[in-house]
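Pasting a structure here, questions to come.
Removed from the display is one protein chain of the complex; every other protein chain stays in position.
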Amino acid sequence: MLSAEEVEQIIYSGLPAVAGLGLKVEQAGERRSRLRQPFNENMIRPGGTLSGPTMMGLADAAMYAAILGALGRLEMAVTQNLNINFLRRPAQRDLLAECRIIRLGRRSVVLEVTLFSDGDEEPVAHVTGIYALP
Amino acid sequence: MLSAEEVEQIIYSGLPAVAGLGLKVEQAGERRSRLRQPFNENMIRPGGTLSGPTMMGLADAAMYAAILGALGRLEMAVTQNLNINFLRRPAQRDLLAECRIIRLGRRSVVLEVTLFSDGDEEPVAHVTGIYALP
Amino acid sequence: MLSAEEVEQIIYSGLPAVAGLGLKVEQAGERRSRLRQPFNENMIRPGGTLSGPTMMGLADAAMYAAILGALGRLEMAVTQNLNINFLRRPAQRDLLAECRIIRLGRRSVVLEVTLFSDGDEEPVAHVTGIYALP
Partner (left out) sequence: MLSAEEVEQIIYSGLPAVAGLGLKVEQAGERRSRLRQPFNENMIRPGGTLSGPTMMGLADAAMYAAILGALGRLEMAVTQNLNINFLRRPAQRDLLAECRIIRLGRRSVVLEVTLFSDGDEEPVAHVTGIYALP
């Protein structure tokens, strides 16, 4: 299986923009992943909340990381559906994503991601998604 | 009502990151909006497809633009739910979003966005979303 | 290709409960379908609105009808994802579903359904869904 570092490198090579944001894969394996998006002034919108695309991008990366952790190096997994509920304004702190695989099928994977502001127990967003496997 | 340029300025002031991407509001009003995300090397991932967050960010901005076009300057409308189905790989061309308001309620707005690659009739993604009104 | 009557028979044989509700396939073909759920006292809840499951069931049947109309007799198409936004209380009248195929792929079909109360132009619910093909 891949280490968190290897998963991070695969994600970086697949999404250079993500690398630019300094996203970290803290854990990937056992059908789960944990990612951290370090806080960055560019992610703020007036009013102080992080942008929706920042949250959606982190959730999408967390789903991909969980799949790589479960299935190993996999070229062509693609997001098929992503459904996000925004729950509260994130703080101006690192954003954490905790992802678990709900179902690992032959043709597709269904996943769930909960997003938190670092140090806060109440989630800021909840995401479910479907990845199609090659 | 606001002009497309005024709507664009409100979106830029609300999402500086979007301004950086050169997003254009081509039309906003009559419960619809049309936005263009000019093609940009940074949006590409290996394999040549645009990133999911690029598409989700454009769709979210298109929903906000349609609401501004319908309700005028509005500070605190926030995305409550966004559901996206990815349909095919976008081309390495401008990305267009065509948004319509499905229901304009007192407390929330339900919208639909279809994303296209410029010059291609087949959509690359379909989005529905809920915005909560202040 | 199948006629609306043939599509209705396939749906009835696949969902006897639907047959019991007297659901009618008014049109199926050209990547679209139109279904009618005749009004029925059992569908009412206090307050007079039709039940959510009635609406979700009609939308699911409309998606299946559109796929049968496009691909012909197909045993094992199954709903993979359904996302519904409830827009307003339906009237105590027939419920209509207008469905279109957004993308017809090799492995899956993405569809959109709008639900109306008969005689009313404003939709009562909007649905998107993914069907997995065998």
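Chains: A, B and C, in written order; residue numbering restarts at 1 for each.
Note that in this section a residue touches a chain if its C-beta (ideal position, glycine included) is under 8 Å from a C-beta of that chain, and two chains touch if they have at least 3 such contacts.
This is a predicted model, so every value here is computed, not measured.
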Residue among C:M56, C:A70, C:L95 or C:L115 touching the omitted chain: C:M56
Subunit B residues touching the omitted chain (full complex): 80-81, 83, 107-108, 130, 132
Residues from subunit C at the interface with the omitted partner, ascending: 13-17, 20, 42-43, 45-47, 51-54, 56-57, 60, 76, 78-86
Footprint left on subunit A by the chain that the document does not show: 83, 85, 87-88, 102-103, 110, 112, 122-123, 126, 128, 130
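FYI, only the chains that are shown with their structure count from here on.
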Centre-of-Cα separation between subunit C and subunit A, whole angstrom: 34
Mean-CA-position distance for subunit C and subunit B (Å): 28
Multi-chain contact sites of subunit B, meaning residues that touch two or more partners: 83, 85
